[in-house]
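One structure, pasted below without further comment.
One protein chain is absent from this view; the other protein chains keep their places.
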Amino acid sequence: MQGYALKMHKIPVGVLGASGYAGRELCALVARHPALTLGFAAANERRGECLKIDGRAISFVAAEDAPLHQTPLIFTALPHGTSAEWVDRARDAGARVIDLSADFRPGSARGAGVPYGLPELTRDAVRDAVRGASLVANPGCYATAILLALIPAVAGGLIATDATVSVTAASGVTGAGTAPRRDLMFGEVTENFSAYALGNTHHHLTEVRSTLGAFGGAAIDLVFTPHLLPVARGILATVTLPLAVPLADPLAVWSEFYAGEPFIEVTSAAPTLRDVAHRNVARISVVAAAGVRRPAVVVIVAIDNLLKGAAGQAVQNANLVLGLDETLGLAA
Amino acid sequence: MQGYALKMHKIPVGVLGASGYAGRELCALVARHPALTLGFAAANERRGECLKIDGRAISFVAAEDAPLHQTPLIFTALPHGTSAEWVDRARDAGARVIDLSADFRPGSARGAGVPYGLPELTRDAVRDAVRGASLVANPGCYATAILLALIPAVAGGLIATDATVSVTAASGVTGAGTAPRRDLMFGEVTENFSAYALGNTHHHLTEVRSTLGAFGGAAIDLVFTPHLLPVARGILATVTLPLAVPLADPLAVWSEFYAGEPFIEVTSAAPTLRDVAHRNVARISVVAAAGVRRPAVVVIVAIDNLLKGAAGQAVQNANLVLGLDETLGLAA
Amino acid sequence: MQGYALKMHKIPVGVLGASGYAGRELCALVARHPALTLGFAAANERRGECLKIDGRAISFVAAEDAPLHQTPLIFTALPHGTSAEWVDRARDAGARVIDLSADFRPGSARGAGVPYGLPELTRDAVRDAVRGASLVANPGCYATAILLALIPAVAGGLIATDATVSVTAASGVTGAGTAPRRDLMFGEVTENFSAYALGNTHHHLTEVRSTLGAFGGAAIDLVFTPHLLPVARGILATVTLPLAVPLADPLAVWSEFYAGEPFIEVTSAAPTLRDVAHRNVARISVVAAAGVRRPAVVVIVAIDNLLKGAAGQAVQNANLVLGLDETLGLAA
Partner (left out) sequence: MQGYALKMHKIPVGVLGASGYAGRELCALVARHPALTLGFAAANERRGECLKIDGRAISFVAAEDAPLHQTPLIFTALPHGTSAEWVDRARDAGARVIDLSADFRPGSARGAGVPYGLPELTRDAVRDAVRGASLVANPGCYATAILLALIPAVAGGLIATDATVSVTAASGVTGAGTAPRRDLMFGEVTENFSAYALGNTHHHLTEVRSTLGAFGGAAIDLVFTPHLLPVARGILATVTLPLAVPLADPLAVWSEFYAGEPFIEVTSAAPTLRDVAHRNVARISVVAAAGVRRPAVVVIVAIDNLLKGAAGQAVQNANLVLGLDETLGLAA
């Protein structure tokens, strides 16, 4: 791996939307990546500024001034809605694109035929699709956690067909972006906790439901309630899953499904945000519920929302698109 | 109410276990109470010390030295298991007791016949039982939040009979007490979040299930997953409730059930910990889940774990036991 | 005190700038005050809204619609610069005014002849001036902490004349107001700490220096460095004070200076923000520095920036202006 970096020239990549939390994390990951180098960091609001990211000074240009034609791979970390236009411009310029917005994800208007870059959902199929792709839709942070929790059960046909699957999840504030908002001020968030998007109104449900459908889980009744945590980063999802039949060893099901996956850690201990902070991994635990008549398991998934939930997964997808080792630059 | 305080002598009450978080909160509430006065504050570990609680200097005595005979009402805020012995001693001395431990709660070995002090579960029955009681079992903090969320649905026969009811809840660290523990150090809790007692192993489930049973909900399949929040105080419970039939206006069901209750706030806005901090109230919201085939609602309940979840509710029960106005000293 | 409230009608007071942190705190204090009642709460940005403050619903009106003529006392908690105009309008309408802005503080363009409402600086003189006043300049939060630390030494002629007095202080984020700012977002403030206004550029220095001058301390060389803390509320000031002569018992100097003051607590234990949170008090400790040739003491002062540093002190001044007991509604 290091040999690779020494032998070949580094590949220039660009970041559109580089001043947001995911964008900055992308810049930092690229700067440390043995096979990539940062061709440009674009952020209109901060054009001309030089930001210190992870100890490195990075100069920001306007998106209009970004050298799209000279950059083989571009990450778009722009707001939903805005991203699609820049994805088109980057592809017209000949670049491959990893799009971190929702604009091309499953269930969206332009999502058809675009691979959904959550490699661990299958052993090979997703990776094969991503490898040849000129555009990859990078999953949402909540969607990543929820799907990693559910797919082993869906694929195994374990979920009770008439059951309600409850997903509660809690995210750090970086999930809400860098734009100043009164409800995200320190004075409002500290010593506080709350639910939002009640009643299945969070927009990540679209890609979750579409993906469940693709795995034969179209009939699953999901109720998703996100929460805002007084922490900077991390998502913890808690899934209560009624089962069709009892499982003697539920942990083994998830453990076998993800066997060999470099970025999935299935553990008997309950995962914490700290376990996964600043790492491109999902840590998962599964426990059977005691004292119930209908069998059920609780699945807990922890990810760093900015890494496995955004920039880390985007680099993982970029590695696949560029034919590099999938783990390059993402040492856990 | 103020006239009352002016006309009569204040009633001396005692606190056994006064140095813990709930015990200190009790001392503060009693000190501000217009009809009560602090007869003693006992805490073996800190006997002889003088603690500043809410700006008032309070001298701690050893439990053995507490004047049980001269104190008409005693709060026991001792660890589970230890409490029962002191409850017996206090009652032998002629005192009425509000016990904050689990030792006399529904489903426990000694819980039979002891009123469970969650007045809002019924309009009159609980209050009538508490009013004449010489001993009241004060509910657990999680149990308070969960039961306030569920009972309106149970009482109305709204819950689908074969469904799995998911309860996730998150608590501030004061719920875990004052004894030094490595996993509760600031350096471990800050910027962290995790689930614990996975698989229905939390001890509050006993009183929750027993109480549900008393309301005709013995058959409810509950899966409860508590979490630890990086905040000092507060509990937010998120309940996903599959329904037998759709509800046109779910909020109205909870709103009507709790109509006139001084310490329950049913709101259309999602409650936050901040809404209830330092207040003896439960704030509740209910929303129907969209995009599901089997109807379901999400119920959110926020309480201050040290007030409506412990000391505040204990004073509410003490007011009832002593024939005082239930809201005395608990101004929201 | 309670008898007072029962016997007489409550006095209506108004708050201009009621939606900021200090404004909301004022509304809450007035709502709980036994002799005052909230005549209006004005906040242009949130006119027409009904905010829950401390459990009470408060309707906000536009400043233009506030009934200035029917309100005997008005608090102005508006931004510096904006406040002066509204102070004039309120006084023209016949109201007495407690102004929380810097517009009328010592050293400001319009500060001459306006009493500076920090009663504890003298035993009688400040209070006498405030009692008869139609306008009181309420001190800044940092200025309150710094002056309470320094004045006993200045009044006693204890400070070495050619010395540099160092003041570092750290404030919670509510000191910076409610307007959304990127640098005050939770994601930026959590796990962070920094100094600002380096090199004596903080605007509170004006009122501090003017007040020191009035106490004979015009020659004191002060270097003030404020810091931003990852907490919601509180200020802790740490003052390093080179002395003209050694003090055998430095704590006694401050203790005697503030003897009998209801809102000052001089303690041998180092004060913490928690000691003073949600209380209208300043807690002060003083310790002699060991191992130095020139004698020096360290003075620590802790206040709640929103109470003794703003709204609480404003109510203290309002009580004086209205001829009420100075401590009314400010029970520690």
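Order of writing sets the chain letters: A, B and C. Residues in each chain are counted from 1.
Basically, a residue touches a chain if its C-beta (ideal position, glycine included) is under 8 Å from a C-beta of that chain, and two chains touch if they have at least 3 such contacts.
Computed from a predicted structure; not experimentally measured.
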Chain not shown: contacting residue from C:48, C:113, C:260 or C:291: C:291
Selected from C:108, C:138 or C:225 as touching the chain missing from the view: C:225
Residue among C:134, C:240 or C:327 touching the omitted chain: C:240
Chain C, residues in touch with the chain not shown (by the definition above): 162-164, 166, 168, 170, 172, 188, 190-196, 198-201, 205, 209, 219, 221-223, 225, 227, 229-234, 236, 238, 240, 242, 270-274, 277, 285, 287-294, 296, 298, 300, 302
Chain A residues touching the omitted chain (full complex): 2-3, 5-6, 52, 55, 190-191, 275, 278-279, 281, 332
Contacts of chain B with the absent chain, listed as residue ranges: 21, 172-174, 178, 180-182, 184-191, 230-232
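Rule of thumb we're sticking to: only the chains that are shown with their structure count from here on.
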Rotation angle (°) superposing Cα atoms of chain A on chain B, nearest 5: 180
Whole-Å separation of chain centres (CA-atom averages), chain B against chain C: 37
Distance from chain B to chain A - Cα centre to Cα centre, in angstrom: 39
Chain A and chain C, separation of their C-alpha mean positions in angstrom: 47
Two or more partner chains touched - positions in chain C: 190-191
